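Quick notes on the structure that follows.
What you see is the complex with one protein chain gone and the rest in place.
Letters A, B and C name the chains as they come in the text, with residue numbers starting at 1 for each one.
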Amino acid sequence: MPDPPSRRRYERHNPGLEFDRVAFFSDAVFAIAMTLLVVGIGIPEVAESGLDEALESKRPEIVSFFLSFVVIGNYWLAHHRFFANLARVSHPLMLVNLVYLAAIAFTPFPTALAGRYTDRPVSIVMYAITLGVASGLEAVMFVIADRDDLLVRRPSRALMRYSVLAAVVPVVVFVGSIPLALLISTEVALWSWVLIFPLEYGLARRRKPPGEEELTG
Amino acid sequence: MPDPPSRRRYERHNPGLEFDRVAFFSDAVFAIAMTLLVVGIGIPEVAESGLDEALESKRPEIVSFFLSFVVIGNYWLAHHRFFANLARVSHPLMLVNLVYLAAIAFTPFPTALAGRYTDRPVSIVMYAITLGVASGLEAVMFVIADRDDLLVRRPSRALMRYSVLAAVVPVVVFVGSIPLALLISTEVALWSWVLIFPLEYGLARRRKPPGEEELTG
Amino acid sequence: MPDPPSRRRYERHNPGLEFDRVAFFSDAVFAIAMTLLVVGIGIPEVAESGLDEALESKRPEIVSFFLSFVVIGNYWLAHHRFFANLARVSHPLMLVNLVYLAAIAFTPFPTALAGRYTDRPVSIVMYAITLGVASGLEAVMFVIADRDDLLVRRPSRALMRYSVLAAVVPVVVFVGSIPLALLISTEVALWSWVLIFPLEYGLARRRKPPGEEELTG
Partner (left out) sequence: MPDPPSRRRYERHNPGLEFDRVAFFSDAVFAIAMTLLVVGIGIPEVAESGLDEALESKRPEIVSFFLSFVVIGNYWLAHHRFFANLARVSHPLMLVNLVYLAAIAFTPFPTALAGRYTDRPVSIVMYAITLGVASGLEAVMFVIADRDDLLVRRPSRALMRYSVLAAVVPVVVFVGSIPLALLISTEVALWSWVLIFPLEYGLARRRKPPGEEELTG
């Protein structure tokens, strides 16, 4: 006689489920943060003839949806690349990963704010702090992964230094843009973020050890 | 003496986690885009006696929820079929996949718009652009998968040509419907989308090489 | 010299990814449908002293959140049990599964409606139709799984008949409750749903072939 339904058991077959959960849980947070901003746009409730103007006024929200998708998508790519280097996870890494995900999950708010109130310093400051924290925690995760011996291949000192520096560059630029936004203008602060690209490029040319893959890019 | 909790490690056992993450992350975006439109419907706040009319006025939103589910569900099926042909993913494919997912995640907005403002050209144009971009990026992903040698079986030139054409058909129909919506009527534009089905059918009959499986349908 | 980042490839190692995606994608839709109703509750905006009454008026929404969680949770358990019997999926099964998921994703709306407007027939009718469709599509999936030879173990005719009947019982009860709601009272219709339990129990006692596991419960 077979077991009644309440006696059925489903066996574990994947000894690596705990590692996988950290990656898939992170992916879920990324996916939700990237997607749900579209709900916030909201369908305008106007007379048919007023739709074009109503949509015109929705434009900053639509733009910030796509912007947010691109920005968080880039962090997802970096997270994906970082995890590709991991052979295991430790408790401290999981903790820092959670705080990092809190910054990622929060990103839609300052993005929408900066889209709607581009001229107000407070928008730019919140955006800069959120992404600065996310990039800074990437650097912390590299250091933990190295210290706790979590990486597939132990990186050379030169590669570690380069990888941490590459994650710190956005932090420096974002933090540096805060006084620009408060004292000079939000536009100058926004444009200062473009500096991230040449700085990363120069860093890669001068500090990246040849023949080694970077931890993230 | 065992390690304290903070010393526990969870080992990776799945060497293909990076490939899996791309598929599961895409699924999460699809699932959220398909499901969260229901939140937007909102429970009407009226006197009990006014509920029937209130629900009547919610009808376009309810219809566009199911329409959006069907439309995005079809893209999910195509994405699922495409990934079944992949033996690996490359960085360019992941990038294009992200942009494709941005179009998918945005779909609920133009769908709801077209449901609520069927007579306004701007609704039809936004819908046509969003799905046109999604279908166009499918074709780009086929080309990248072929060029970067990511496919399980190298497709014949004839099959590649057919698969790209099949993905381009909706792009042509959607783009072609934009002037129809702006110059003639939104109804004609809407009906023109039905052309996708006979065109795809005719294309399959004339161009699909026999004895080969298509990359997507 | 190593490949630059854009040349990195991530290999597939899981030949069963396509099967897994169907299950995990379904889980994502279930999880979102179960969880996001909490957003709809909304924090009341009142003076501190008015909070107790404000929460009192939120009670139907809170109750319908938990009710919805329980109802959809039960469908998730049945879906989980059904998939445990599957050795493969076919295209028709994936299609019906998508339509089934549309009904699941829609459930929060009629649940909230029935919680807020318990006395209006239209609420009860929408709820009955949504869950009736979901249960009916479960029966369709059993038939497809049997016809397309997707099951781990071919079930006996008797077991198939029992499993389909067990999925059809809620359909009959829900459909039968629609005239009750429209002609007699919503309360009678609501109570008629309780019939599902003794009917399922009686069916299991009389029709379930001994020594075989059911397809779902």
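The rule is simple: a contact is a pair of C-beta atoms (placed from the backbone, for glycine too) under 8 Å apart; a residue touches a chain by one contact, two chains touch by 3 or more.
Here the structure is a predicted model, which is why all the values come from computation and not from measurement.
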item	value
Selected residue (touches chain absent from view) among A:71, A:112 or A:150	A:112
In chain A, positions touching the absent partner	5-14, 17-18, 21-22, 24-25, 28-29, 32-33, 36, 39-40, 61, 94-95, 98, 101-102, 105-106, 108-109, 112-113, 116-117, 119-120, 122-123, 126
Chain C residues that touch the omitted chain in the full complex	14-16, 18-20, 22-24, 27-28, 30-32, 34-36, 38-39, 41-43, 48, 51-52, 55, 62, 65-66, 69-70, 73, 76-77, 80, 83-84, 86-92, 148, 150
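The definition used in the following text is that only the chains that are shown with their structure count from here on.
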item	value
Residues of chain A touching at least two other chains	28, 84
